[in-house]
Every structure is written in C-alpha cells, then in structure tokens.
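Complex shown without one protein chain; remaining protein chains in place.
Now for chain A:
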C-alpha cells in the first residue's frame, strides 16, 4: 500500500469539510464562533440537557497513564449533525490537569459512500497522530489566527508533550526548524519527535533534510522508523543512499520481491537487484536466489507439460502435489532427485547440475538424495550412493553422515527390514547397533551379536520374542544346540 501524497492532498482539497475540528483552549476562528452560536441555538430545540459532550470529549487521556482516545462520529446528512461537526471540545469541562485529546472525526465521514476514496481515508486515519500537530491541513493560513504563535520551541514541545494542539508553521527558517527538532529530541517522546519530523518532511527539501538528519542520529532513527511504518519505500531508499548506508538500502530493495506474486516479474525484479551494493556475501546469496527462481520457472513449465501429456511414467505414478516455484533450494534439489534423478549433468533439472551450480555441501546433497530415492523405494539407487571402490576394486560402503542417521532416514521412508539390516550392520558403536537392531527387528544382527558375545542367556531371552516356527527361531535353536560354541554363561 504505497501512499502517495498527491492522492492524499487531493482528498483533503476535494472534500469541503475541514478534516479536523479541534482546537486549543482559546478559539480564534470567526467561523467557529458562528457555528458555535448555531449549535447553541439549536440545542434547546433538540435536547434540553447539555449532553453533547460525549461526542467530542471522550478522553481517557493523559496523566498519569496517558492514553489517547478518539471519538468518531458517524455523520448523517442532517442539519443538526452538520452543525455539530463544527463544535469544539470545551476544555472548560475537562479537568485542567488532563490533556485533551478527543477529537471529532465526523467530518471525515461526511458525504462518503462505501468504498469511495477509501484509500485516502485510511491514510488519513492512520496518520492521525500526525495531524494532531499538523495544523496546516486544517485551515488555510489566512483563516488561522494562532493564539499561541509566540511560543518558543521549548514551550511548543512542552505543549505537544501534554497532547495539546500547536502550530508548527511559525518555525520557518531552517535554523528555527532545527532548533525545534533538537528540543523535541531532548524530550525523548517519540510521538513528538515524529510529529516534528513530519512537519520538516513537508516543508524542507529532501537534500536539506537528509543533510541535517545525518548529524542528528536519534532524529534520524525516528525518521527511518516512521518511513518504514508508513511504507514510504521510495523516500527511505533515497535517504539510505544519501547516508551512504548502501547495504541497508540494497536489502530493503531486495525485500520488495516478497510482494511480487507473479514469478516472472519476481525473477526480473531479482535480476535487477543483482547490481545493488550488497555485502560480498549477501551478493552471492541474492545471485543464487535469482538463479534458483529462473530455473524453477523453466522446470515448472517443462514438468507441468510432461504431467499433462500423461506420457512420463513418474508423473503418472507420483503426481506432483504442488508447484516448485519459490521453494527453497534444498526442496528443489529433493524434487529433482525425485523426478529427474538420472538426467545428465547438462540439464537444468539434473540434481548433479544443481549441486554444482549452488555449491551444495556433500552432506546436504547426500541426505537429500537419500531421502528422495528412499521415498521412491529405489533401493539400488540408495545402495549406489554409498558405494565407493578402493584401488583394489573392492566395493565398500561409505557415508558422509553417520549410519545411524542413514538408518533413521531409511526407516522414516519405511524401508523394508532387509534394506535396514544392511545399514544397521554398519553402525560403528556396538551398543547403538544392537539397540537399533532390536528396535527395527533386524533379528539376524541381534542373534549374531549375541552369538559372538557367547551370551547364552541373552540368546535364550531373545528366543522368547521370536514367532513360533520362524526362521529366526530355528536359527537360535541351532546355535543353542551347537556344541562347538563355548558359552560364557
């Protein structure tokens, strides 16, 4: 929701009403007096009692808690309402110690139809705290006789702290404005600082404002915060650039990609990010991000077609659950190990190509390929992953991750016992091996280990767990009857 100032101004100009009807203790408007009179005249006709207060004066404000309340009145097109619109909170009815911070927003709703200029309206609401201190929006200058125009910066800030309305317009020269800013910063209240900054943003050229902020870190931080909150991306980027905070700027720009739904547009946007001044490290990551999405778009298009064509077996057997677009790299690798495992290294979707391009660590590649092939129950592929030949030509199984983890992955993909058995046997630690074997019912391993331990008791105990007439039962019985073994118990 990028807010453009012109929209906003248009709204304020096009609506005849004054956006805010509030005032200080002392009102100096001639119009106001008129409407007040009008209200006073009408009042006896409508209602004998002075119960109008609730409209504007909802105030749960100030000391010692200090919360701000607003009162919004829905407007009907009655003459009474129109009049009331111009009434002002009467400070006299409020305890003097309380700050007055209730305002009637009735004018905002006047003549509005559903949906019409909604954008501007929400902006105006969300900017509410701002307008409190931005009187130039309310009245043409000529109308405005500022009763408190001679306040010093200190007094002005003091009044703002109390939630009172003040005019900032009298701070015209750059020096005055900066003085006001410095005083507000030393008061520490973020609301006041922000209000002053908004005034400065409106009345100073960007270059001057940026230059002045550079030497005022606290104010600068608040300004960045304000721009972030209001999503004034453009100005924020300019500011960061002017400050030489190029990495922050680059990241902020990059972040925008999250808002682009269309994958082609997103890819193009990421491409445009490549030239941004990231740190060397981030620059590599962003490059990878772009390359990944570019590939995903190609793979997605090809595979969708293949799936629809109905000729490629794997897509028929295992229909794709979701599109691969915008998935993380490892997920993409998994996908390619699943659907494109055997492709030659030249294609975009080849797992080996992906591994190369993105410099995926050996371990990460291994885990991913293992999980994908196990899911397909392609046990020969699984087996091949581990096989390495030494210089004598013997094969033996090697793994970059512990065999315990391998078993874990295989078991999660419901590998059959014969397969599991092979890898459980490779677990180094014998205690771990036996407990895994027991858990996964790899009976052969357990039986052989007990035999090697010459532990007759354990073997007898294990026999009870075997099914009647099973191969394992027979095997244990044979062992127990074997007179060659010297049992230790």
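Operating definition for what follows: contacts are C-beta pairs under 8 Å (C-beta built on N, C-alpha and C of every residue); 3 or more make two chains touch, one makes a residue touch a chain; residues count from 1.
One rule holds for everything that comes next: contacts and distances are computed from a predicted model.
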| item | value |
| --- | --- |
| Which of "Cation efflux protein", "Vacuolar protein sorting-associated protein 29", "Protein phosphatase" or "VPS33A core subunit of CORVET and HOPS complexes" matches, in UniProt, the chain that is not displayed | "VPS33A core subunit of CORVET and HOPS complexes" |
| Option from A:172, A:234 or A:363 whose C-beta touches the chain left out | A:363 |
| Residue in contact with the excluded chain [from A:401, A:432 or A:480] | A:401 |
| Residue among A:218, A:246 or A:413 that touches the chain left out of view | A:218 |
| Those residues of chain A which, in the complete complex, touch the missing chain | 51, 53-55, 57-60, 64-74, 76, 78, 109, 112, 114-115, 118, 121-122, 125-126, 128-129, 188-191, 218, 221-222, 224-225, 228-230, 251, 254-255, 257-259, 261, 281-282, 285-286, 288-289, 292, 326-330, 358, 360-361, 363-364, 367-368, 401, 405 |
